[in-house]
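Shown next, in C-alpha cells, is the structure this report addresses.
Rather than the whole complex, this shows some of its chains in their spots.
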Amino acid sequence: MANNFKPISGREFPRFSAIKTFFRLPIADIQHDFDVALFGVPYDGGVSYRPGARFAPTLVREVSSLGRGFHMTRAVSVFDQIRCADVGDCPIVPIDQVQTYEKIESFVSQIAQGGKRFISVGGDHSTTLPVLRALKKKYQQPLNFIHFDAHLDTYPAAWGCEYHHGAFARHAVEEGLVNPKTMLQIGIRGPLASGDDLDFVQKHGIIVKTVDDVREGSLTDFIKTLPKFTGPTYLSFDIDCLDPAYAPGTGTPVPGGLTTYETQRILRALQIDQLVGADIVEVCPPFDSSQITGLAAVDTMFELMCLMAGGRKA
Amino acid sequence: MANNFKPISGREFPRFSAIKTFFRLPIADIQHDFDVALFGVPYDGGVSYRPGARFAPTLVREVSSLGRGFHMTRAVSVFDQIRCADVGDCPIVPIDQVQTYEKIESFVSQIAQGGKRFISVGGDHSTTLPVLRALKKKYQQPLNFIHFDAHLDTYPAAWGCEYHHGAFARHAVEEGLVNPKTMLQIGIRGPLASGDDLDFVQKHGIIVKTVDDVREGSLTDFIKTLPKFTGPTYLSFDIDCLDPAYAPGTGTPVPGGLTTYETQRILRALQIDQLVGADIVEVCPPFDSSQITGLAAVDTMFELMCLMAGGRKA
C-alpha cells in the first residue's frame, strides 16, 4: 500500500503557505490506517505560574512547517518509515480538570486501543497523568518512563489541589502507572522548595540525572550511562528541561538548564524497544517572542518520531 | 485625625522606585481604619480564550506608579477625600473555581461587613460573581449594576461549565444579586454567537448601550441619557469595552470599541449616590507589550476612586 502520509513538500509549496498541521502532514481521523497520531492537548489549567500553554499546539503546528524528515545522524527518512498524521486536538474543558482528565484518558485510549502510537503537544504537565492512565489500561502494566524536566514533579498538593503540574509524576508512581525502577528523570536542577522535595524520588529509587550529572564529563560519556528500556515506554519532554536561553517561552523556567544540542544527543542515544507514546509539554507561546521555544519543540517532536520509527510497534 | 493614606510623592521619590502598591499607597490590613480597599484578584481560570489576567494586579500596581491624585475636571484631590490602601491580593486557587469563589466571597464580605468600599483588579470576569454574592449578603437587596463590556456576559454554559467569564452577568441576575431594571451595560457590540444571545437582556429589561448608541450623536448628548443610580451600586469595568487599539492586552478583544476618552467622559458623568464596590477585569499582561492596557486600567481606577470620593459612604 502506498504511504500517503507524507508532508507537503517545501520545494513545491513554500513552507509559509497552507493550513497548518503538524509537520504539514495530512489531517486524519483516529480510525484511519496509519502508525503515529500527532495531536494537541490545549489545557493549561494546572499551572502554578504562567498560563498560555493552551496555545502551544497552534504555535507548534505553525513552526513545524520548518520541519524536515531526513535525520542526518540516523540517516533515516522518518516519514518513509512510519505513517504519521495530525488528528487534531484532544477535547478538554478549560475550567474543569476532572472533565478534562476524563476526556484525555478517553481520547488516548481510543488511539492506543486501536494499536497506534502517538506524540502529543501539551498543554501543561498535569495533562500527562490521564495519558498514563490510558496507557496503563492498554498495556496492563506500569510503563517505563523517561521524563525530561527541570523539576521532579513529585511535589505535594498545592492550594489544596492534588493535580497541579508539579505533582503528576508522584501520582503516576503512586497510581502504579509507571515503574519507578525504570523511571528516568533528566535535566533536573534546583532550587527546590525544601529538602523534603527529594524524599519521593529517593524512596522510590527513581533514576535522576541532574544537569550536573549530564555535564560531569563529556556528553559522549554521559549518554553511555543511560539505561536501556525494554517493554512499553512513555517519554514526556517538559520543554523547561532546556535552559531559558533555549526555551524562554515556558511557564516556570529555571536557569542552568540543558541546551537543545544536549537533548538532541540524549534523545538520539536512547535505546527504547517500544516507545508507545510521548508528549512535549509546557511550551508557553505568549512568552516565546521569537518562536525559538516552539522551534525547540518541533525539533524534539522530530527526534521522538525517529525514536518511534526505530523501535518495535505499539 | 491625620490622613496617612497618601501616595508616595513622585517629586520626592521617583515614580520608578519603591515596592509597587496600587497608586504607591500604603499597604494595610483589612481591619485598619480607612475608607477604600484596593486589592487584586489574580484568578483567570474562567476565560474562554487567552489566560494571563492573573498577572494584572502586578502590572497595574507597577503602572499605577504613574498615577496622580488631582482630577482636573472634578477639581478634586481624591486622596484628600478618601483614605485608600492596598490590602494585597485576595486568596484564590488557580485550578479550582469552587474554592476560588468561596475565598473571594469571604474576602469581600470581610471588607464590606467592615463598612469599607473597595476597588479590585481582576482576574477574569468570572470573579465578579462571588463579589456580588458577598455584597448581596451585606446589603440584603439586589444592587444597581453598571457594567462596561464589549460582551453581554449573559451567555449560556460552555463546555458543560456554568461559571465561565461570559456568563457571570446572567448568574448575577438569576441569583437576584443585581436588579436588572437598574442594570446598565455600556460598550456592547457584536458579533454574537447567535441571535438568542440577546434574549436574556431583552427579557429582563436590562439597559444596553451599544457603541452605536454611544456614537449616535455627540458624546455630550449621550451622557445625558444615562440613568441616575440611587442606593447600593456596583460597577464592573471589563477593559475590553475599550477598542483593541486602546486595550490590546485583554483576553477576548473585539474591534469597534470605545476610546479611553469616551469611558472617561462616561465615568465622569455617572451619578451614583452609593458606589459600594467596583472592579476592573480582563487586563491580560502577556498581550500588553507596551503596557497601555495596564495604563488604561490605572486611569479607570482613578476615575472609580473619584466616583467613590463624591458619593455617599458604604
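Per-chain numbering from 1; labels A and B assigned in written order.
Everything below uses one rule, namely that contacts are C-beta pairs under 8 Å (C-beta built on N, C-alpha and C of every residue); 3 or more make two chains touch, one makes a residue touch a chain.
Just so you know, these numbers come straight off a predicted model, no measurement behind them.
Asks: All chains share one sequence and 2 are in place; how many are there in total?
Replies: In total, this homomeric complex is built from 6 copies.
The criterion applied here is as follows: only the chains that are shown with their structure count from here on.
Asks: Would you pull the chain A residues touching chain B in the complex into a rising list?
Replies: 44-48, 50-52, 54-55, 93-97, 99, 159-161, 163-164, 286-287
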